[in-house]
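Every protein chain except one is present and positioned as in the full complex.
Entry: chain A
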Amino acid sequence: MSDIRHSLLRRDALSAAKEVLYHLDIYLSSQLQNASLSVGDKGCTDLLEEFILQVPKERNCQPKRLNSLQELQLLEIMCNYFQEQSKDSVRQVMFSTIFSPQGNKADDSRITLLGKLVSMAVAVCRVPVLECAATWLQRTPAVYCVRLARTLVEDYCSLLPGSIHMLKQIFSTSSRFCCQFITAVTALYDLSSDDLIPPNDLLETVVSWIFEDPRLILIIFLNTPITANLPIGFLELTSITGLIRWCVKAPLAYKRRKKSSLANGATGTKMGKENALGVDNDCHTLYSKLHLSVLQVLILLQVHLTEKNLFGRLGLVLFDHVVSLVEEINRLSEELNPLNVAQEMELSLDRLAQALQVAMASGALLCSRENLRTVCSRLPHNNLLQLVISGPVQQPSHAALPPGFYPHIHTPPLAYPGLPAHPVQTFIPGMTFPYRPIH
């Protein structure tokens, strides 16, 4: 192994990187074939870190650095490699070998290189790279995922204005990646500060995706074997909680940002004010649309949970997250003068109440109304929230329906061929479905 290293050291940086990639491919392929998946040869990963990730091995031995052009060439080579590697398993192993954080000093450059690679793959529509990245996002601690998301948002929303359309197309190139990307950006932008309000382009993009097909945000959930305990520190299975947070907090968070920008005199000119007002109006509509989509997703979710026999057993919206969301609202409410934000607070709480109600009814949120009452006790008064917390007035239950159960008729036309375990009457327009006599 050290022979290889010595020969690599004599080469120029790019060809050395290429050589390592080549060896790595051969090594991992044979490993897969022998089915003797050892912990991985230390030598191989060392070469990877030294020649591809450019982390100096020894203090006194500085390898040849890649210049910008060479780095671009390397990225292109990698892109093409993943594109052309026909074996799915090899591709996956390669990707995770190169980009899985190892908890060492190379992780930083690992994530940086990954950011550049995925950004390029987005621009040139490299589906295999995006698919691998989607899996990576599932298996990698959220802190790294958020970094990748930030890189992409910076590249496509700030660095190069007008390039957002490239990002938009991942909806059709890789819906899995798209779904994970949404989860990552909702984890990143939690509206806890003005900086963590999603950029308008990003918001508009996310809303357009979800509005076009609400099922998008369930794709990872539907295609992942569900384990009882969700690992902590990773991205959530869906972006539902994150999106609820966006919609609920947006009215107050935007108000806060407006207030602070006025205080800073950033938008002192009349022009700037009007612009900001227009943008805020657009955002209001976008959040309204997004909120509706989230509710629709929750209704879809009910069908899927029922089908997967998970209804009442898997809370996709964690109660703890609800608790923290309510706390955040309380904090925002304290920050802002409640008298000035009555309208915004009303909207926030209406959305919160709606999300809670529909999430409970659809089995996404597993908690009692009693729990909610406690959590929400410090919130300002809101009629709808009150109604949701106290629950519907009991009435003679509808003959055909169990209380609280709404038999929605959407059915997932996704790659999820589960037989309905629950008598849910479903149909897709234009398709026949078994006829059930009505009495």
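Everything below uses one rule, namely that contacts are C-beta pairs under 8 Å (C-beta built on N, C-alpha and C of every residue); 3 or more make two chains touch, one makes a residue touch a chain; residues count from 1.
Keep this in mind: contacts and distances are computed from a predicted model.
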Would you mind picking the UniProt name of the chain not drawn here, from "Ras-related protein rab-5c", "Putative ribonuclease P protein subunit p40 isoform X2", "Glycine cleavage system H protein" or "Integrator complex subunit 10"? "Integrator complex subunit 10"
Of the candidates A:160, A:226 or A:387, the residue in contact with the absent chain is A:387
Who touches the missing chain here, A:208, A:296 or A:371? A:296
On chain A, the omitted chain is touched by residues 285, 288-289, 291-292, 295-296, 299, 350-351, 353-354, 357-358, 361-362, 383-384, 387-388, 391-395, 397-398, 400-401, 403-406, 409-410, 425, 427, 429-433, 435, 438
